[in-house]
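Shown here: the complex without one of its protein chains, the others still in place.
Lettered A and B in written order, each chain numbered from 1.
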Amino acid sequence: MKRVATVSLAGCFGCHMSLLDIDERILELVKLVEFDRSPVNDLKKFKMRCDIGLVEGGCCNEENVHTLREFRKNCDVLVGVGQCAVMGGLPVMRNAIMHSSDPLRECLETAYFNSPYVYNPTNDIPNDPALPLILDKVYTCPEVVKMDYLIPGCPPSGDVLWQTLTALLNGKPSDLPGEIIRFD
Amino acid sequence: MNITTVVKQACSKFGNDRGRLIDILWEVQNNLGCIDEQAMNAIAAEVKVHRVEIEGVVSFYSFFSEKRKGKIIIRLCDDVIDINAGIEQVATVFSEELGIGIGQTSADGNFSLEYTACIGMSDQAPAALVNNVVITNITPASAKEITRTLKDTLDPSKLVTKVGDGNNAHTLVSAMVRNNIRKQGEVLLADGIPADAGLGNALKKTSPEVIQEIADSGLRGRGGAGFPTGEKFKLAQRTEADQRYVICNADEGEPGTFKDRVLLTERPSLIFEGMTIAAYAIGSTSGIMYLRAEYAYLRPFLESVLENRRQAGLLGKDICGKKGFCFDIRIQMGAGAYICGEESALISSCEGLRGEPKNRPPFPVERGYLSKPTIVNNVETFCCVARILDRGSNWFAGIGTKASRGTKLLSVCGDCARPGVYEVPYGLEVAELLDMVGAEDPAIVQVGGASGEMVGRSSFGRKICFSDVATGGAVMIFNSHRNVLAIVDHFLKFFADESCGYCTPCRVGIVFLRERMQKVMHGFAESADLDYLRDLSKTIMMTSRCGLGSSAPKAILNSMDQFPLVYSSHLREAKDGVQAGFNIQKALDESRRIAKRTSMIYDPVYGEKNE
Partner (left out) sequence: MSKTVVFKIDGVEIRGTSGQTIMEAADKAGIYIPRLCDVEGLDPQGSCRVCTVKVNGRTAASCTQPIADGIEVENETMEIRNFRRDLVRMLFHEGNHLCPCCEASGRCELQALAYRLGILQPDKYPYLQPVRPVDASHPDIMLDTNRCIRCGRCIRASRQLDHKNVFGYIGRGINKQVGVDGKDLAHTDVHIDDKAVALGTCPVGCIIQKRRGFFDAIGQRKFDLHPIGTKEKDS
């Protein structure tokens, strides 16, 4: 049995959903792996060292960074899954709209005050002490820790994830045929 | 004067000719202090081109500005020699005294302060341009004085209290620049070179005989590439055309080079004589000297030399009484772009375009300026041409080595007792040169400027010639206290600033090289990063469109080969798979400020589980 941990950082859980797209092969997967820390079983802490870590999403706040580092520390092989982990994905769009000299404030004000679609009667930017601090910009996973593999796609298809996982579970490198790789 | 009048006058001065756009833009900027949107629209209307083309040209050259700059623009030279000589400390003084930062203009509109690439004064660094006035050997103390004078008089010419030697003292130059001629060879810097003897001899021969004489001498281009000059003339002469052009490349932009400055100051007639011989050889009636904007202080003097030659019948119609041989030269000013030293980019610039290299083939000798056959040669090459016609090819070929004939002007700067210009025969060992110039504890010698070759101590036995260490003339000497990584990083910054952006590998690749180089410098790199640098360098060198891209990575590769221990001592294998370059504290700073609280995870006072 190999131990697998998964997490969604600044992502949309779409990549986790895609994992479920392997359909009936999930029965086979369950025979091969035991899930450690993962939203699948709602475990929030590592129980023990894992063979494989799957990371969805990039880093947009300090908690993402902390979690990603935890994953690096506790997983032998760390796989970035999906476009957000690889290059920031949709959240990274905020890096491209920050034109002013105070970009982060501009970003927050756009999100909470100035956007035409905002309903914010209290006129506050959320700032509860329990909220993790947002980073100055969105970082990709490989900018923060070393990643062993990156699987592009938004999301990567069930087939891509299945092929990646089965290869890694069998101790082989993830070597995907180019034809099934997509960036969208 | 309002904008429309200024623009109208400027455009009509150059015949509303789109090909003279650089001159028009200079004229407009000199009168308006900038070339703003309104001016661009007006120019576009006058010369009948689209505004975006004007904007394309204005935004290409670093001496043109869309934003209004101060009446006095102080441009501090930030090549690596000037940095080592203390330009940054000088910049701090200017900044404090004027109350503006680098890149800013003072509120009263009087002063702008900025950095600029090498201005060709590395032998008297730190140096700066104040409008067209050159200021050399600046110290923090003299910087204070300079600002005081400028504030009092608003007249940069008042800064010249003592003029330099030779023609620097000429009334039309009157610059504080010193020639620093340290060694006179027999070809170029010898005393008593007979005026126009070469031209006289040339006109007694037929054009093919002149070309043969040059070919026999073994003369190769002095700008750096070393193309056989006779061959170039032959190719241009052979191409069918109703007009051919002779262009002198006086865009001496390679950091650390200043030997053309000395030739322009002391041998202008010899240069024009060489150009005239070339015109006779290839059959041209029109020549251009492309003078870099940094040398604008020499322009009135050069124009007067041209005028004197016209008066003396050495330019114009029936030169020296030779019926039908007509030739004249105009001076084309550059506007701050290193890439224009590349011959096809230089031609683009002469045509009033963005200074981007052209696709080759066709080569300039086939289709050059205005699509006519054109030879572009370095200042020094034209001087050699005149001397060869004076003394004969055998005399010239007898100097130097078998594959590298003649002498070479070297501009020596950096950590040595006697920086300046040396005329030496080819084949000189680097070590001999270091002795000659009084190098102090030399560890690195950068021959050929930023795009040249880095020579370490173990290779000081190498020879300066085309087949070993080739050079356009720059020799920068660094002592053992200098940081080789900082030097390389500086060259990369220079190339990133000066890349024209035309092709992908040069535009993007150099930025990536520099990013990783900084990582190495800051101790965040691992050995894999060195492989990355080598790999990326190869792609850039192999796929770039012109010499800028293909030579930009040379400093990295040379230094990795010559100083592997410096690199390896900076490497740090990261533990726990964390990327050393990512700094969580820095990434959180803005957030802490905006949220007015500290981190639950990364600030020790509040968190329990600190990393």
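Assume a contact is a pair of C-beta atoms (placed from the backbone, for glycine too) under 8 Å apart; a residue touches a chain by one contact, two chains touch by 3 or more.
Everything quoted here is computed from the prediction, not taken from an experiment.
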item: Residue in contact with the excluded chain [from B:Ala312, B:Val424 or B:Val508]; value: B:Val508
item: Touch criterion as defined above, residue of A:Leu68, A:Val92 or A:Leu108 at the omitted chain; value: A:Val92
item: Listed residues B:Val47, B:Ile319, B:Cys500 or B:Met560, member touching the removed chain; value: B:Cys500
item: Chain A, residues in touch with the chain not shown (by the definition above); value: 83, 86-90, 92-93, 95-99, 137, 140, 142-143, 147, 149-150, 152, 154, 176, 178-179, 181-184
item: Residues in chain B touching the chain absent from view; value: 37, 49-53, 55-56, 59-60, 337, 354, 359, 361, 496-505, 507-509, 511-512, 515, 532, 535-536, 539, 542-545
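The definition used in the following text is that only the chains that are shown with their structure count from here on.
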item: For the chain B and chain A complex, residues of the former touching the latter; value: 574, 576-579, 581-582, 584, 586-592, 594-597, 599-602, 611
item: In the complex, chain A residues that touch chain B; value: 62-63, 65-66, 69, 72-73, 78, 103-105, 108, 125, 127, 129-130, 132-137, 139, 142-146
